[in-house]
Each structure stands twice: as structure tokens, then as C-alpha cells.
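Omission of a single protein chain aside, the complex is shown with its protein chains in their original locations.
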């Protein structure tokens, strides 16, 4: 199984979620995040003083999927989250050793 | 060492934390999350318009433990977080290459 | 590539971010977290009743970097986040199978 | 009453025994200042002025109510902007009502419009005894009504209008549109001569604001993604307690809005009527809440607090056209139906793809029309025909004039920000100050 | 001016030279309307009515204060519900006080209860000169007191009571329980005849609300997990600034609550006494704050702001039974002890496993008893025995009647939501609208 971590633009969450459901992803978890990368955040003025908002709001989603589904999932997220503008984000893939569904005790693939 | 990621129901956090301490887990980190899976969220009505809250509030905890402790930890979380109702969540196990305690510079197992 | 997860004290975020930029880290993602470890949180009194805040506010940062850069990154974070006081946090290193830059489709090292 | 001996007061009492309309204030109060009784005249003058001042600061406070209601019902990325618009519009309205508003509305009104130019405020120690109250207190009281009209607009078209076009619209609305329609009735213009009856402004204030908001909503269009792919997307408000606070503030302010519209408290009769107005105003709001609570429970199995809040306001708007003559049961009926209107109209607007962020159109426009049309039921001086004439004529002008301004703005400087800015929130792009910079969004 | 006849006011002034207690209002005002001076009578009538209206809108504003205080002290998952309960209870109280409340409390009170049925509100232009004030203004002023009683209850039993049983309880409390005990004293019933003294309602309003809340807390039980496995679990309030705002609103409203309870301002003496009441009211609240601050610092090494806020309110409640006769040092003493009561009683209630979310029992019930019992210290017309009689008799009835209603509700439609719903928050289950939908919970 693979753990796929994607950092995306907040307003893309719904589209990504729907796209994932369509390709058969059974579940995912999202977290509010802030990030920096190429996109550096902008300089604002507050009460006459300039300041840089170094980090930009992002959503970090993670989903664990079977090895064979993983590539589809990466493509799907990439397609759904792409706005062709800086700050679109990243997708990382990691190996998962084991998975367990708390409710039923089912493990690994069946647990996803 | 293993990184154990568990997605649980928010109100289960305290129980899980206490259970983990008992089995000798030295530390853990929790993050506010939203997720979807079997449990789909409900439809609400706001000002006469229906809408689906697709994602459900969850807590994402992660703890890094020694390989031998890992199974115990997974069981413990599963036991503590289980309510036998949909949405109880998942537990994932990943390999961790290295660990470091910032304060002391201790590494790996001793850093946990 | 390595995924480096660091749990640090919230007010250290800026220093860590700047230090990482200096050693050439191209991007990172931060999340608000609460944790427990050696540092146990303190007991407060609210309306005459004592209660323990078991978990302490932390920031969880993650950054994916090339294998060779990884050690530097770990050192850098450790140096920047260290206050020599309990609760400074941990740094974990995991292997990353693949990386993708959503905007351009670049993969792996070039995507970071 | 008739047992009442001292001529002066008794006289004034009778003079104001029937609901006093703006234009009548002068004569009425003038009578009150019967040479036969300087003292009672002096005291009456002071008390009338005091009523305007108390009513005035209560209605001024409503500006804060709208600000909080709207800050609570928009998404957090637009909250700073909404606060800015509200303090900006109140300030603009105050200045414009002096620059042109008051004179267009009240000075030598030639049937459908008054005189152009700034108002000559009274000097130090000056007092115009003929009016029976300080003209400055009257100006202040009328000014806050004008500002209320503008507050109504900001809520409907929130989250998608740039600050400058919005403020320019407020300039025209408070400097020209509101005063002109106002002159027809409260300025003793043609509608008043026909016998139109709108005690405190269900039509003159609330519907006019509602029409301006509707014109804006139609021309500006809905918020991005609000009605995407055929379904209504919900954008929940960011803070229910702020919206609740705003509603309570408005409710409080309304005692000044309706009560001081009696325009005099220098006689036993007037002050008694003001008291009665307080009671009816409160009853109508209460009924609006109760009806909205009951209906949302029945329709949706849950009680939508935002509907209950709108229900209170709809009840208040509905009773505003005639808060004096209704009996308590009538006040409950009038306000309760106001609440019902909100519960039905809010989703209806969504069906029509009219995006009204805070529900100002159901609350101020529709409940305002309802309140105006039902006046004859309790006030025999009014007729359904003339009430309809007023609703339609004022509505037509307010809507048309507002539409022209919105169009002009759209074609010139543009009203909406870019899609990207709207997605990111106006606070970021135009205010540069986040409303809640420290709080993570879920 | 010189036409004016001296005796009138001087006479009225003397007539009201002694502090006027609720039940005396009628007679007192009657005297004020000395046939020898219709004008002064007219002016007095207007000023008395104005006092009721100003006091009335200030006390109405307290409804917003309770709403904000409670919204700030409950957990965010129940904030929308708390807002809904507060606007719902204020609306319900207003209607019920007309349906049955006012007449039960004030009309032809036969020793322990008045007359059943809706109140016949005054008609347009009507004025009952015998009372010396507009009856509508009096009705409005009394109504907001009734609503205050209900507001007290909502805070104690927050976060665990379904909306409908709550509103039904409010119907009975404001329509029957409060008016009945009220009639005993302010309705000139048996307690008044015994010489019980409760100027603005430490017992009649605050303790009655407190008893109703206590009965509810006992019968409904604590919030889930509040006293789990032997220890007190803390559920911190979601917004301290809202709680602070609520307290300031209540403090402001209290000037109307106590000040206008002088019931007249038509004479030099009355208005001077109202001023003195303002001072004492403020002093008592200030002392409550200072004592709570000092004590929490000493006891806990930190200053619990929520205790300081409760301290202000306890000081206000304590002075409410007699805000006129105390000297400033006495007012400070009375209010300061009120603050001390809060600091001691809040943890005590936890020991007894009585879950009072906002501290309404210490603030309104205990400080109310304290304030009522200490009246004789500064007011020689009152005796400790009769004060105790009033506290006990009113308390017994209010508690018993409330308990019956809560039990009936528990056995019939049920008062509490399911455990799962309570864990998830009432906003989700009953309101369907989150208070802060965008903010992540830590």
C-alpha cells in the first residue's frame, strides 16, 4: 500500500475529493496547513508597516491506497488540483507497512 | 522504528492518549483533521438550501515507536478508539529511517 | 528522497523556516499540532476547578528533500529549534518513493 | 382626555392624538407652542428634541448592528471588508445627507423633490420655536434613517463588490435616491398629499434599501460558485454569535426608529403613544422570531438560527409602517407574517439565483411591502389603493435609479474584483488585513 | 414662565420625597397629579413615562448581554444553540407576559395572585392620568424584567437541554411562575402587605430565575463527562471577549434595571434618587469585580477573568434589592460580598456536582438572597424577619413550581438529547448551523 500525501490549494479540496471518489478511493484525511515553496507569500501593510506573509494557506491531504491504484490516484490529484499557477503544490508517495480498520479489525487492503 | 498514524474520532483522543501512556508510549502528536470514508457526513439545511458536509471532523495522531512496541501500540489504539460505529477510523504503519530528539541530540530509539 | 517530519515549538517556526531556506530547502509545509512527551503540560484552574492541559501546542513541519541534503536539513532544524528546554521536539526521517510537482508535472528531485 | 384643563397641553395632545407623520410635525408642534403657555411650550420643545436625540443615537447604533450581523454572516475571508464597508457607509451617509440629502428631502419640496444644496445647520444658541423641536436634532434623526437605508444594501451584495464602487453607490443612494423618494412622503410631497401612510419607513427606508440591494444583486450577480452546476452551494456565515449580537442591536435600535418617529413627546398623548409603539415594535419582532422558529422546525426538522434572526428583523420591518394603531394581537399577526415571509422567501431567492448574503431582500424589501400594504387594516386613514401606489411608485423609482447607478459603475470602474481575488477573499486584496489572522480554517 | 403656579411641583416633590417602592408607585404618582397643577402633572406624567421607556430599552438590552455572556462561556459546539435559546426566550417571554403574565402579576391581585388573561393594552392616544405614567410604558418595563428571569435559566442549564423543552419551560416561567411570585410583592400582594422590601428584584427577578435554574440543574443533571470518575472536568468557555462584552452589556442595562425601578422621575426628589441609584449600582458592581480579582489572585495565584465577570454581576444583583438607601461605603460592601460569594460558591457547586455552566446560581440566586437579606442594614423600613420570609416563601414556590415543570418535561417529551448528540454538540443536531464553521478546533 502507498501513502499519498498531497499539498494543494485550499479551494481545490472539493474537486480533488470528488475526483478521488470517482477513481475509487475509499477514504482520505485532510488537514489545514501553511506552506512555502516557489510561491513565497506577499508583502502586506498593516498600520503603515510592511510585512511578509511568508507562508501560504494550503490543504494537506493524505490517502492510503493499494499499490496498483496509487499511480491513478497521483494522476487524478495532479489533474484536479492543477491551476497552472504557482503554488499548486506537491504530491508525495510513501510505502505503508500495514493498515487497520479500527471498527472491524480488517487489515491492509481490505481496511482501506 | 515505526511511524504509526491513526485517524480517530475527536472525542476519543483522551482515552487513546491515556491508553498509549499505559503501554509505554513516550510521546505523540495530534492534529485536527477532516476526513471521509465509509462515513460520508450528513446533509444539512442552511437558510433553506441543502448541503452535504462531505467530510467529518477527525483527529489524526502520529507516534513513532520502536519496532517491537509497534504491534502493541496498534492494538492499543484500535481498542481505545473503537466505538463499533462507522467512522471509527484507521491506523497506518510506516517505517521510519531515523529519529532525533532536538533538545539532547539523542537519536533513534533513545530519542522516542 | 526523504520526508523529514519535525515537531517544534510554535514560536520557533520562523527561525526554522529561515534556516532551511539558507541550506537550500525549496519548500516545506507546516501544521498546527498538539503533542505530549516528556513535557506534560501544566495544571490550570478554571472557575475554581483544577485541570491538566495534557497536550502542548506544537508546530509539525514536513519537508521532502533529496537524500544527500537530508542530513544537513536534520542538523539545521535541530540547531534552529533547540532551546535546550524540555519540549523542543523531535525530528523523524522517512523514505519517499516519489514526488510530483502538480503545476508542471516534474517528478522526484526536480519536483522539490 | 377631555377632562384635561390646561389649554396648551390638551391642545397639543389633541393635535398629535392621531399618528403624526413627518410632515405634520411642524404644524403639530407649532400648535403645541401655544402662546398661551410658554412654559409648556418650552418644556415640550425640550422633550421633543430629547426624543429625537435618544431616538437618533439608538438608530445610529443600528449601524453597528448591521455591521455585526453582516460580519457574522459572511465568510471569514471577507469579514474585514464587511466591517470596512459598514463604517464607511455610515460615514458617507452622514456627510451626503448634509451635502444634499436633507434639503432634497425636506426643504420646500415641490411635490416630488426638494431643494438642492447643503443644509444650513442651526447656529449656537439658535432655536426655531415654530418647529417645536431643535432642527439639529431632527436633522440628526433623519440622517441616521438615511444611513440605515445604505446599511441594508451592503449585506445583500457582500463578498463580491469592490470597496470603491460600493462607496460611490452609497453616495448616490444617500445623497439623492433616498432623499427624493423620501420627499414624496415625509417631505410632504405628492404621495403624502394622496394620503400614503408609512409611519417610520417600512417603504421609505427599508423597501428603498431593499430595492437598491435587489438591483445590485441582479446586476452584480451571485458570488462565484454559489449556484454552480445547477445546485445551490452553501457558504455558511463565519460567526453566529456576531450575527446574533447584530440582531439584538438592531432590535434595540428599533425602539428609537419607531418610537421617535412619533416625532413628539411634549404631550401626554404623544408620550403615551410612543410607549404603545415600543410595545407593538417588540411584539412584532417576538412574533417574527417565534414563527421563524416554528416554521424551520416543521420544514427542516431543525431550527435555523439565522432564520430566527431574520425573523426578528422581518417582524420589525413589517410593523414599522404602522407601529401605533395595531392592537397587540394585530402587532403579533403583522410581525409573525413578516417572519413567515423570510422563511419562504430566502430559498425562493436562491431558486431565482439571486444571491442575498444576509437575507436583506426578504427582511427589508418583502416584509417592508407587507407592512406597508397592511396599514389600512389597523389605520382607517390609509387605503389599500394609495398604499399600493406608494409601494409601486417608490419601488419603481428606487429600483430603476439604483439599477442605473450599478450599471454605470459596472461599465466604468467595474464592480466586481477578479475571480482570483474573489476566491481569495476581499480582505486580502482590498483591505490587506485579515479578520482573524491567527485562526486556522478547517 | 411667570404665569406658572408654584405649589404644584413642590407638592409633587414632597409627595415622592420618600423612596417610592414598586407598590407605592400608583398612589405616589396619583398624588403627583395634584388637580392644582395639571401642567406639572402633565410634565411629571411625561417624565415618568420616559423613565420607563429608557429603563425599558436598557433592560431589553440585557437580553443581548445574557446571550453574549452565555455564547462566550459555552463550548463552540453549542454556541448557535445558546444564541437561539436566548433570542427565543426573550421573544417567548414578551408574548407570555402579555398573554397571562402582566395580569397575573398586577391586576386586582388577591393577596397571592392576580387576574387571568391577556392584558388590555392602551389604545391610541389613551392615557390613564391616575397612574401618573403611560401604562404601556410600565407594561414594557415590567415585561423586560420578566424576560430577564428567563435569561438567567438558559445559562445554568446550557449545552444539555433540547430547544423545545427549554422554550416550554420559559412559557410556564414567564407566563405563570414569575408573575405569581411577583404579584405577592410588586402586585401589592400578601408579602408586600407584610412589608417585604425588594426595590428592583434581587429576589423577585434574580433569585426566582436562580431557583428555576437550580431546579433545572438538579433534575437535568450535569453535562456528560463533567464530573466523570470522581474529578471535575473543565469545559472552558469558547470566547472570553464575548463573555466580557455580555457582562458590560448587563452592567449598562442595570442602570435601567435599578434606576427606573424608582418608577418616577417627575419630581426633583425622584430624579435625584435615580441618580443616587446609578452611583450605588455602579459602586456595587465595581466592588464585586475588585473582590473577585483579589480573591482569585490569593486563592489560585492567577486572576480568573470569568470570576471577575461573575463578580461584577453578583455585585449588581446584590445591590438590586436596595440600590437607593445605602451610602457609597455600604454599596461597596454589599457588592463586594456579592463578589466573594461567587468566588466561594462556584467551586462549591462543582463539589455538589451541580453543573452551572455560566455561574448563574451563585450570581443570581445566592447574591440575590444576600442582597435581599441585607436590606434592613440600610433601610429601616425593612426587617430581617420579613426579608427572610420573602426569600423563603418566594424561593419555595419558585423552586417547587420549576421542579414540577422540569419533571413533567423529563417524563414526557424528555429534556436531554441523546448522549451522541450531546457529545457532538447541539448546534449540529438541533440548529443545523455551526457557530464557527470555518474555524479549526484545536
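By letter and in written order, the chains are A, B, C, D and E; residue numbering begins at 1 in each of them.
FYI, a residue touches a chain if its C-beta (ideal position, glycine included) is under 8 Å from a C-beta of that chain, and two chains touch if they have at least 3 such contacts.
Values in this document were obtained by computation on a predicted structure and should not be read as measured data.
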item	value
Touched by the hidden chain, restricted to displayed chains	A, C, D, E
Touching residue (missing chain; options E:120, E:228, E:279 or E:400)	E:279
Residue of D:112, D:190, D:397 or D:439 touching the missing chain in the full complex	D:439
Touching the absent chain when the full complex is considered, from D:100, D:137, D:154 or D:306	D:137
Options E:224, E:303 or E:389, residue touching the unrepresented chain	E:303
In chain E, positions touching the absent partner	1-2, 4-6, 8-10, 13-14, 17-19, 37, 39-40, 43, 47, 50, 54, 58, 75-76, 236-241, 243-245, 247-249, 251-252, 255, 259, 265-269, 271-276, 278-279, 282-283, 285-287, 289-290, 293, 300, 302-306, 308-309, 312, 324-325, 327-328, 332, 436, 439-442
Positions on chain D contacted by the hidden chain, ascending	39, 42-43, 45-46, 49-50, 52-54, 56-57, 60-61, 63-64, 67-68, 71-72, 79-81, 83-84, 86-88, 90-92, 94-95, 98, 118-119, 121-127, 129, 134-137, 139-140, 143, 163, 167, 239, 242, 245, 429-441
Interface with the undisplayed chain - residues on chain C	10-11, 32, 44-46, 57
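Here, only the chains that are shown with their structure count from here on.
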item	value
Chain D and chain C - chains in contact with each	A, B, E
Maximum centroid distance from chain B, chain identifier (CA atoms)	D
Chain pair showing more contacts of the two, B-E and C-E	C-E
Between chain E and chain C, distance of the C-alpha-averaged centres to the nearest whole Å	52
Distance between the centres, which are taken as Cα means, of chain B and chain A, whole angstrom	18
Where chain A and chain D are represented by their mean Cα positions, the distance between them in whole Å	47
Touching two or more other chains - residues of chain E	432-433, 440-442
Residue numbers of chain B (touch at least two other chains)	31-32, 34, 44-46, 57, 94-95
